[in-house]
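Yeah, one chain of the complex is gone here, protein chain that is, but the others are all in their spots.
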Amino acid sequence: MSMVFDLQWILYTGAIGLIAIGLVGIIWSRHLFRIILSLAIAEAGANLMLVIAGYRLHGHAPIMVAGVWPEQMVDPVPQAMVLTAIVIGVGIQALALSLAIRVKEAYHSLDIDEIRAAMQADIDAQAGVTGDLSQEEPSGREVIGPTVAAEEGRS
Amino acid sequence: MSLLDALLLTALGTLIATLATVRTRWVGYVASLGLGLQLLVLFLLAPLGYGAPAVTSGLAWDLFGQPLVLRYDAMSWYFALITLGAGLVSSVYATGAWSDHYRAAGRSPGWLQFALALNVFTMLLLLASGDFLSLFIAWELVSWASFLLMALAAGPALKWSLRYITYATAGAMSMLAALGIVFHLTGSLNYADFMAAVDQWSVGLITLLTVLFGAGFAVKMGILPFHLWQAGAYAETPGPGMAFLGAISSRMGLYGMMLVWVQLIGLIRLIEVHIPLTFLSLRDVLMWIAAFTIILPTYTALKQNDARRLLAWHGIGQGGYMLMGILSASALGSAGGILHIFNYATNQAVLLLAVFAVVYRTGTADLNKLGGLFTRMPLTFVAMLVGIIGLAGIPPMNGFVSKWMVYRSLLSEGMPLLFVASVIGTLGTILSVYKLIHNTFLGQLRLEHEPVQEAPWSMVIPMMVLALIIFLTGFMPGIVLDWVAAVQAAVGLPVLPHTLGGVADAHGGLDMIMLVLVLFAGFGVSALLFYATGRSEPVHQLDNYAGGHFLSADVRYHYSDHFYAGLMHRIGHWYRGSFLWFESVVASLASFLAQWSATFYRLMQPALPMLAMAVIVLWMVS
Amino acid sequence: MRNLTSPLFAAGLAFFLLVVVAEFEPGAAPMVVGQAILQEAPETTGTANIVTAVVLGYRGIDTLGEIAILFTASLVAGLVLERRGGKRQAQAPAGNVLRISTQLLFPLMLVIGFYIILHGHLTPGGGFQGGVILAAAFFLPLLARPGIQVRHFGLAVTEGLAGSAFIVIGLIALFQGGAFLQPLFGTGSPGQLLSAGSLPILYLVLGLKVGAELAGLLAHLVYEGSET
Partner (left out) sequence: MNLIALVVALPLLGAFLLPVGARSVGWVGRLLGPALLLLTSLVVIVLWRDSGGVPSHIELGGFQPPLGITFYLDQLALVFALATSLLALLLWPHAAWRDARVAALMLLMVSAASGMALSGDLFNLYVFYELVSVASFGLVAAPKTGAALAATLRYVIISGMGTVMALTGIALIYTQTGTLNLAHLTLLSATTLDNTLGLTAFVLILLGIGVKAELFPVNIWVPEVYATASQRVSALLAGLISKLAIIVIIRLLVLLFPQPEALTLLLVIGALGVLLGELAAWHAKDFERMLAFSSIGQLGLVLMAFSIPGQAGLFAGLAVAMHHLIVKPALFVLAERWSGGFAGLAGAGWKSPWAAGLFILFALSLIGVPPLPGFWAKLMTLLGLLGQDNWIYWTGAGIILLATVFEANYLFRFGLGLFKAGSESRSAKVPVHDAGSLGPSLILGAVLLIATVMITPVGNWLAGVADQLADRELYVTTVLGAGRELP
């Protein structure tokens, strides 16, 4: 590992840092809106990483003008990719936000844990089963087969 | 096309014909006819039973470079004979009056016949398997075919068959593991390659393969500790189906053991394997397992109050005798074990058919609700009497021969403790079969059974045929011993010298013809004395008194509840249900893990995937 | 659970970051395909802006997928947010400053948007950037007069037809014996407004589609999403 702190190195660290911040935010937050924002930050980090991949120190924009040779330009491919990635990210965020709006209406909460609990209860009720983790009805019973009546099966 | 092809194709044809007629009334005749045809073809193959070289099927084909071989040798023929015999008898029994009864109860006799034919077909296929792959395929087919037969009755049978299939799948997976290991080691699944390689393998490997294959077969046999499914699952199977399953289905496990342990690995290798820290060899351990399989289920049978369950539990114990005999590796003992397969099948079949004849007439198999039927169903009584004499191992029936051979070999091979264990088992057998016949046929007839009549002919004839076979093969065991000797030769066991009357041995053989003649001479003398003195006088069973009171028909004096109360007072507290406890421990543990997994999916945040990723990457980088 | 895993995870991630960064060679990443495209693109596509050549030419199918994603997102947002019946509450209009400056800005933004779209093959910019500006232009009136009715059908027609035009142009190339999405109409002379064959047309439909979709998305979020 080289200890040269050149620009490239710092940029990569920054991009990965953004990803890390975003991912930690997704985990740490319980508030839905913060989670979605953290997702946006993480996506920004990933996009940054992509665009750095094509960057050259002192490079020129990849546009043909007089006096700039292709050898001096930066890589155009990551730029095209990052354009795509950004648009995809926007789409997903818009989707998440519109879902969040409706979920808030359905469960009157933006706390992801409360939403999850309410959702599980909904699913269980719809399937007509009692809570999956009920302590009153241990699931171990009758899983192998019948429990044999005391006098007939003992050996 | 060889005769073996003809046999398998006939079986397949029977299956298809049964399926085609499954909703009609003559499905039973179709099935019986088909099974009869199969038996006929098997008789054409009879030279196999006397040691002719193995017959290979032309149906073999390649799957992914692995040839599937089908072939019959003496052992296959012997087992196939019992299978087809039991199948035919059950099918005939299920055809006549019984099927009307069954249909009236809202069930479909057609599906029962189909399930029977399917069982027979898959078993014939299993017996034909000539390599590990076809062995496993046929094994699974047999398992699921008997599952179908068990589940047919619906109701409580569903739960028991679920239990069975869980055990059976566990066993099959164990076999599959062994299969994979064999393939890894030899690069093929042929028996020949296996036998060529087995000599170089280490003791640990031999033990592993013995146990993995054995566990699969042991589940089917109901060998301890895999026996818990069997009694209930069999008892809930519809009548003739249970007779078939009880007579032969479990023995497919024994076939597998003989094939893998005896023929392929060789008992010598098992004897060479010493279990560390003990003075036992692997073979000894297996024999002790067999001994406990004799004792525990037999004494469990003693406590049953349902005739079907009593016989089913009992059947588990009898498997132990066969296994013990075969594992003794001597000519006499192994012949006894192999012979007992035949004898037991006939005994168990006739007993179950008799029990279901009683059920047919009275509607119950509860031993506390029967009694005194001797006067109403004398032929059924005779059939059952023959069966229990055979099962208990008393001359002149065939059960005596095989048990005598096993005992004698245990003694002569120097295994007195095992001998004691099996004698204890036999004691339990005698006690429990006595309970069966006493509570059913002897004693006082219940009022509601006054109008009961003898079972219909369609049911009596199969019983009588079986009873005759039991007596004949007891009188002249040499008939069967010929086949047994061929089996011994086929699997590489020492061959027993035998005569038509029994065992030829310089140090005291067995001549059943002589013995039976002497016995009957004794009977004749006693009868002569009995009738000549003229001291007896027949009386009505209510022309009697007890405790100073005259009896009337509405007073119950038939002693059946708490049978063997005195004995139970002594040994009752030894019944601990340890295996049930063990099973429930395993189930609870699995349940705990399952709950944990479900919770994982229910409660987990997206955090965990991230954490997992970080951990995985760290692990890989470092 | 969360309190336990978060610090653990953060530590794991930090370590991961260090390891990854330590693996990097100092200096720039290799420029393999990019260099080849830089050399070749002006002749094969006739664009001065090489990024445009990549977006519409070399990676045209990516762009098609991308607008499909945007289209899907707006479709799903509409599906999720759509409310049957129920009138929306009228909201108070915005202040004078906003309303008047909106009216001033609207034509300007339209012009800028179309300029950026149409010069996408020459200068920085293109369909996406211009499309976003167009969307903003149509979105401004919504901010100024919140009660205004959005004509979703018009937007749907625009985005549907624009998207189809993109594919149809691609299919024309395919059925003329070329490959799907192959640029048509020659290259022209790079640097001219009318150059680069069909790429400016693609960028135009792209811009319209992106504009319509983003406007529709925003309108959905503003109206259908508002609490009642």
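Order of writing sets the chain letters: A, B and C. Residues in each chain are counted from 1.
Methods note: a residue touches a chain if its C-beta (ideal position, glycine included) is under 8 Å from a C-beta of that chain, and two chains touch if they have at least 3 such contacts.
As the structure is a computational prediction, the values presented were derived from the model and not from experiment.
Taking every chain of the complex into account, the omitted one touches A, B, C. Screening B:W144, B:Y434 or B:Y564 for touch with the missing chain picks out B:W144. Shown as candidates are C:A48, C:I69, C:M109 or C:L122; the residue that touches the absent chain is C:I69. For the chain left out of this panel, the touching residue among B:L59, B:A177, B:A197 or B:V382 is B:A177. By the touch criterion stated above, the residues of subunit A touching the omitted chain are 16, 19, 22-23, 26, 32, 35-36, 39, 42-43, 45-47, 49-50, 52-54, 75, 77-78, 81, 84-85, 88-89, 91-92, 95-96, 99-100, 102-103, 106-107, 112, 115-116, 118-120, 122-123, 126-130, 132, 139, 143-144. Contact residues of subunit B toward the unshown chain are 61-64, 136-137, 140-141, 144, 151, 154-155, 158-159, 161-162, 165-166, 169-170, 173-174, 176-177, 179-181, 183-184, 590-591, 593-598, 600-602, 604, 606, 608-610, 612-613, 616-617, 620-621. Although one chain is not displayed, its contacts with subunit C can still be listed: residues 16, 19-20, 23-24, 29-37, 40, 44, 57-62, 64-66, 68-69, 71-73, 75-76, 78-80, 153, 156-157, 159-161, 163-164, 167-168, 170-171, 173-174, 178-183.
Keep in mind that, in the parts below, only the chains that are shown with their structure count from here on.
Set against the C-alpha centre of subunit C, every other chain centre is closer than that of B.
Our note on geometry: subunit B versus subunit C, Cα centroid distance of 75 Å, whole angstroms. Chain geometry summary: the mean Cα position of subunit A and that of subunit C are 22 Å apart. Chain contacts: subunit C has residues 2, 5-6, 9, 13 touching two or more partner chains. Shown for subunit B are the residues that touch two or more other chains, namely 603, 605, 607, 610. On subunit A, the positions that touch subunit C within their shared complex are 1-2, 4, 6, 8-9, 12-13, 16-17, 20, 23-24, 27-28, 30, 53-57, 61-65, 70-71, 73-81, 83-84, 87-88, 90-92, 94-95, 97-99, 101-102, 105.
Within the complex formed with subunit A, the residues of subunit C that make contact are 2, 5-6, 9-10, 13-14, 17, 20-29, 31, 33-35, 37-39, 41-42, 48-51, 53-55, 58-59, 62-63, 65-67, 69-70, 72-74, 76-77, 80-81, 122-124, 128, 190-191, 210, 214, 217, 220-221, 225, 227.
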